[in-house]
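Please see the structure below; I have some questions.
Excluded from the complex is one protein chain; the other protein chains are retained at their positions.
Up next, subunit A:
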Amino acid sequence: MDVELKEMLDDFESLKRALPDPSHQDSIIKLQRRAESLISLAQSSHARRSKVKDMSAEVIDSNPYSRLMALQRMGIVENYERIREFSVAIVGIGGVGSVAAEMLTRCGIGRLLLYDYDTVELANMNRLFFRPEQVGMTKTDAAVQTLSDINPDVVLESYTLNITTVKGFETFMESLRNKSFRPSTHNSGVDLVLSCVDNYEARMVVNQACNELSQTWMESGVSEDAVSGHIQLLIPGEAACFACAPPLVVASGVDERTLKREGVCAASLPTTMGVVAGLLVQNTLKFLLKFGQVSPYLGYNALKDYFPTMQMKPNPQCSNAACLERQKEYILAKPARDADAKAKEAEASNLTECPIHADNEWNISVIDDSEIERTDFPSSSDALPEGLVHELPSAVEFQKFPEPEEMSTSIDDLEDLRRQLDALNAN
């Protein structure tokens, strides 16, 4: 387009010289100006900023990180620039995942791994992030297109696959194990996995992967009626895994029996999804950059503007074998953890001798973690805090049921069984 516009400018110039009548000069000059402004518009529309080597705290218009580095100057975050070392995997690039990806991209996260198998559709336009001209693209490709434009410093990896299939799961695990971005002694090459999927099946798969890799992750969800949501922190072995108890969701307060489900699968709102994405990434930033309190569970009831919180211990009878292994490891590591905590306490008491904010004129007190009221956290079988409900029932102990006779008798060869079904299918 630039080339054509420049040719047009040249044409105007020759026209101006060719026309003897000076009365036309003004209108030709006007046309030239318009072509010039079109050229500059066209240039700015695909001007991409170049990569930034170091995050600067300098407050100038051209510094994309000045307002973020100010968090460090204000003492909210100790070392903001560390954000460039972190890798975050986002599973599900829908209404929550895409917004979370944009937030982390704008924050200057080091590396994002994006997983989705879906394509962008017009029906997605009630949510944030994707644009109508991206309809038909895979969500991962469309996301990379937008995110790399916003911040070219972020390393983006996209995986167009379904993690619930055997093959998809293998690729998913492999990509999480890859440590080429930053070497680590950990099983996995990412610092955090964010689950932004919209169904129980996919969440159970993320849970499986994270339990196997001993990978900390955060779960997020928005209810099918679009008026409630939640985020949850899952640390394998330390906190309840997603299979330890039936999934916990916020009761919207709407009577299930009056909810009309005819003709619809799920509703969605950009507001609820935006709020949940915001809560999720806020918790992510606090977790990665070590500031504030990281929420173990935070619910959002949009109808009542109610935010229930809670914490869950792992279930020693969890049906997930990898979860039980992580629980064992966590118990075995207790002495080391205690020694660590003691050392930190000693260090902290040394520090208090010279308080950072000596002139605390507002008398703001920094509350020590230990002073915060700790409720005895309900284990999976206990009563739940107000406003939270289990989405599914627990499996009924199957030993109680008599083994069906059909199963224990007759043929027990896989090939024979396959042939038998084929024979039935043939007519």
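Here is the rule we use: a contact is a pair of C-beta atoms (placed from the backbone, for glycine too) under 8 Å apart; a residue touches a chain by one contact, two chains touch by 3 or more; residues count from 1.
Definition applied: contacts and distances are computed from a predicted model.
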Response to the item:
From the options "Ubiquitin-fold modifier-conjugating enzyme 1", "S-adenosyl-L-methionine-dependent methyltransferase", "Protein DIS3 homolog" or "Replication factor C subunit 5", the chain left out of the display has the UniProt protein name "Ubiquitin-fold modifier-conjugating enzyme 1"
Item to complete: Identify the residue among A:F181, A:Y200 or A:F307 that touches the chain left out of the display.
Response: A:Y200
Worksheet item: In the complete assembly, which of A:T165, A:Q293 or A:Q317 touches the absent chain?
Response: A:T165
Worksheet, complete the sentence: Out of A:A35, A:L176, A:V227 or A:A243, only one touches the absent chain, namely A:A243
Fill in: Interface with the undisplayed chain - residues on subunit A
117-119, 121, 162, 164-166, 169, 199-201, 204-205, 207-208, 243, 246, 256, 261, 263-265, 319, 392-396, 398, 401, 403-404, 406-407, 410, 412, 414, 417-418, 420-422, 424-425
